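A protein chain is absent from this complex, but the other protein chains hold their places.
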Amino acid sequence: MYNFDITRPTTVDEAVAALSADEAQPLSGGQTLIPTLKQRLAMPSVLVSLTAIDEMKGITEGPGTLKVGGGTTHGDVAQATKGSFAGLHTLASKIGDPAVRARGTIGGSVANNDPAACYPSACMACAATIHTNTRDIAADDFFQGMFTTALDEGEIVTAVTLKVPEKSSYQKFEQPASRFPLVGVFVAKHADGVRVGVTGASNNGVFRWAEAEEALSSNFSPDAIEGLSVSAEDLMGDLHGSPEYRAHLIKVMTKRGVADAS
Amino acid sequence: MTGEFSEKVDIEVTVNGEPVEARVPAGRHLVDFLRLDLGLTGAHASCEHGVCGACTLRVDGEAVRGCLMLAAQADGADVWTIEGLTDQGACTDLQRAFVARNALQCGFCTPGMIVAANDLLNRGGIPTRAQIREHLSGNYCRCTGYEAIVDAVESVARARAQDGKGARAGEGAA
Partner (left out) sequence: MSVGKPLPHDAAHLHVTGAARYVDDIPAPANALSLAFGLSHVAAGTITAMDLSAVRAAPGVVAVLTAEDLPFDNDVSPSNHDEPLLATGEVHYMGQPVFMVVADSHLNARKAARLGRVEIDPRGPILSIESAMEADSRFEDGPRIWTKGDVGQALQDAPRRLQGRIEMGGQEHFYLEGHAALALPQEGGDMVVHSSTQHPTEIQHKVAEALGVPMNAVRVEVRRMGGGFGGKESQGNALAVACAVAARATGRPCRMRYDRDDDMVITGKRHDFRIDYDVGYDDTGRVLAVDFTQMTRCGWAMDLSLPVADRAMLHADNAYLLDAVRITSHRLKTNTQSATAYRGFGGPQGVLGIERVMDEVAHALGMDAADVRRRNYYRAMGDVAGGPAPRPADSPRSFPTEMKEGDIASRGSQAFDDDRAEVGVASENTTPYGMKVADFILHEMTDALLERCDYFARRDAIAQWNAENGLLKRGIAFSPVKFGISFTLTHLNQAGALVHVYQDGSVHMNHGGTEMGQGLFQKVAQVAASRFGIGVDRVKITATDTGKVPNTSATAASSGSDLNGMAVQAACDTIRDRIAACLAELHQCSAEDVRFADGRVRVGGEDMSFTRAVQTAYENRVSLSATGFYKTPDLAWDRIKGQGRPFFYFAQGAAVTEVVIDTLTGENRILRTDILHDAGASLNPGLDIGQVEGGYVQGAGWLTTEELVWDDKGRLTTHAPSTYKIPACSDRPGVFNVDLWDQPNPAQTVYRSKAVGEPPFMLGISAHLALSDACAACGPAYPDLQAPATAEEVLRAVTRARG
């Protein structure tokens, strides 16, 4: 039902060239974009499929880091992090269902920056670096609000490098129908402090809960944030949950995450 | 390429073991390609949002949603539908168990359910009931209440483990 062409480059360079066309749009696993096309929320003239680019697939361990190719599926991330990176393993293995995890990719998730996507919270909490075909961008600078990122037109997320925390946990409160997080909290305890990434909740997309990070950095226990609260202002309200409910859930999920990681 | 796109894409895909060459609209979903162009109506289009699982197929060894994949993306892929899996005898035991245990009513979800369940069983071992439930959580059934489905899958997992043929059943189709 859509008037568009599709190309299937096999290298990043070919993909970048193809994306220089007018209204060209990258297509990764397609688990978000294809239903969006159906609703005609996106009207590209050319879809550049990134699934045939081998150099964008795979996971490599570095010193204290994990580099995940942009075309790596959630299923592969879940498999590779089992027993070694608890938070990321939980996150990847709870996205959608097995069929979605077999197709959906980290690059697609990060580049789309859906306010309810799971991966951005891990990127924030694990001080990730987003690699593109032209540059490296710190996660804190990359995510710029709902569906908005630092990516330029035609720029592709080729990989994501995450700092592997000492301890981590991902806690997702699912919107039951879509299984996206109504609130998702990624708690990561690094040698130099604790980072807390929150997704699903804010009108401004993924964010770090600074007060909780500070409190948890000096005392990594659920009690440390007992006295804190999250303001409902700027939080999303929709048919699945009010801003107040989301604010409440952020704290509950953070405490759960800390307890789980401890 | 700007401005003069063809909207049609040539693909070469293996469907149920047979090579297929086709020229498809770029926007055609894989499940529509199978149903409309190849007449393979076993995979059903139901929610078309990737939520219900009625269109679940096996692509390059993995269970995927036929409505969340374009036919063009399947270029070069190895695609199996319930019809092919049936002919190969890749899930005969599962099919028998579904019949014997009344793990279906209207049947609309059944082909997708069997492809998804077979995907789990091909991983080997005996999954727990909780694992079966979790694995099938993306395949909606509005009729049965799922109890019989979990029973059927569990019974086949045990039987396959006993026969030591968990791995072999996977090779048949992949």
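Note that the chains take the letters A and B in the order they are written out, and that residue 1 is the start of every chain.
Operating definition for what follows: a residue touches a chain if its C-beta (ideal position, glycine included) is under 8 Å from a C-beta of that chain, and two chains touch if they have at least 3 such contacts.
Quick caveat: nothing in here was measured; it's all calculated off a predicted structure.
Chemist: Using the whole complex, pick out the displayed chains that touch the missing one.
Modeler: Within the full complex, the chain not displayed touches A, B.
Chemist: Touching the hidden chain in the complete assembly: which of B:T14, B:T41 or B:S155 does that?
Modeler: Counting the whole complex, the residue in contact with the absent chain is B:T41.
Chemist: For the chain that's not shown, point to the residue among A:S178, A:N204 or A:S217 touching it.
Modeler: Touches the omitted chain: A:S178.
Chemist: I need the residue numbers on subunit A that touch the omitted chain, in ascending order.
Modeler: 1, 35, 39-40, 173, 176-178, 239-242, 245, 248-249, 252
Chemist: For subunit B, which positions touch the chain that isn't shown here?
Modeler: On the side of subunit B, residues 27, 32, 35, 39-49, 51-52, 54, 81-83, 86, 94-95, 98-100, 102, 104-111, 114, 132-134, 136-150 touch the unshown chain.
Following the convention adopted for this analysis, only the chains that are shown with their structure count from here on.
Chemist: Just give me the whole-number Å value for how far the CA centre of subunit A lies from that of subunit B.
Modeler: That gives a centre separation of 28 Å.
Chemist: In the complex formed with subunit A, which residues of subunit B make contact?
Modeler: Residue list for subunit B touching subunit A: 1-3, 5-7, 9, 26-27, 29, 48-51, 53, 56, 62-65, 67-70, 72-73, 75-76, 116, 119-120, 135, 137-139.
Chemist: For subunit A, which residues count as touching subunit B in their complex?
Modeler: 1-8, 18, 21-22, 27, 30-31, 34-35, 37-38, 45-47, 49, 51-52, 75, 96-100, 102-103, 177-178
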